[in-house]
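Inspection log for the structure reproduced underneath, given as structure tokens.
And then chain A:
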Amino acid sequence: MLAVRNLSAGYGSFQTLFGVTMDVNAGESVAVIGPNGAGKTTLLRAISKLIPLGGGEVTMEGRSLREVPAHEVIAHGVSQVPENRRLFARLTVEENLRMGAFLPAARPRFGERLEFVYSLFPRLRERRAQPAGTLSGGEQQMCAIGRALMSGPKLLLLDEPSAGLAPVVVQSIFELVQRICGEGFTVLIVEQNIRQVLKVVDRAYLLETGHIRSSGTAAELLASDEIRKAYLGL
Partner candidate 1 sequence: MPVFDVFLLEAVVNGILLGGLLALLSLGLNLVFGVIDVVWICYAELIMIGMYAVYVLHVQQGWPLVLAMAAGIAAVAALGALMHHFVIRPVLAAEPINQLLVTGGVLFFLQAAATLAFGIEFRNLGVRMPPIAIGEMSFSLPRVIAFVVALAGVAATYLFLTRSYIGTAIRAISQDRQIMPLMGVNPDRVFTVTSALGGALAGLGACLLVLQYDIHPAIGLSFGPITFMICVLGGLGNVLGGLVAAFIFAQFISVGGFFFHIEWGYVIAFAFFIAVMFWRPQGILGGK
Partner candidate 2 sequence: MGRALPWIGLAALLALPVTGIGAYPLHLVIMCLLWSYVYTSWSIMGRLGLVSLGHGAFLGIGAYSVVMLWNHFGVSPWIGALVAVVVSAAAALAIGFPCFRFRIVGHYFALVTLALSEVTRLLIVALRDQTGGSLGATPDTVLVQGTTVALGAMQFASKWVWFYAILGCWLAGLWVWHRVDRSMTRLALEAISQEEDAAASIGINVTRSKLFVTVISAVMTSLGGVLYAQYQLYVNPETVSGIGISLQMVFGVIAGGMFVMLGPTVGAVFTLLLAEGLRLALGEHFKQFPALDLAIYGMLLVLFIIYMPKGILGAALEAWQRRRLTPAPARS
């Protein structure tokens, strides 16, 4: 579904990604793991075209995203839950979800998708009229994910969903991610929390200083010495 070939990208003269190549196939869940500053967020921003592509190519279902402006990427079926949730704090939960359905194609199905999101996250239904800024960290993450689902995306990008959340909450977030994957969504998730994320995804890539160092199934990577020594402290 998503094909990234030899992607280079960065900020101005500061290059962060060097020749990244990876795939996400329909129906699977893929993680990109790596330390702080590896370029994980840059990768997602490049895919969503929030930053321009330097060299290389990104295609979604065979269509190139190189010339697509940022606000049209969602029309190609790619929806992102940005880092740190980035909810509209003064809008209510439901208004945030409505913003997720801004895409003209998504509007007719707003009611049905809203119901789906509320069934996934009952706590959001309780808090639907509350300003999003008053929600707890975990609830905000649910709202952010719900917002990204309102457009009925084919590919869901999650940028460090556990960042800034208490450990107890982190656990529930990954259970959520597992449920979403279980519902059949195609998911690309970048994470620093390697142990937890490898438990919920099918495959993963290791990104270090802008280069893909290794890849494989989640089980393979969990078992690999390299990962265990460097990242899992074993």
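For anyone wondering why these and not others, all candidates are chains of the complex that A comes from, given by their letters.
We take it that contacts are C-beta pairs under 8 Å (C-beta built on N, C-alpha and C of every residue); 3 or more make two chains touch, one makes a residue touch a chain; residues count from 1.
Predicted model, so just to flag it, every value in this text is computed and none were measured.
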Candidate from this complex that touches chain A, chosen among 1 or 2: 1
Of all residues in chain A, those that touch candidate 1 in their complex: 48-50, 69-75, 79-80, 82, 86, 88-91, 95, 98-103, 107, 147-148, 151
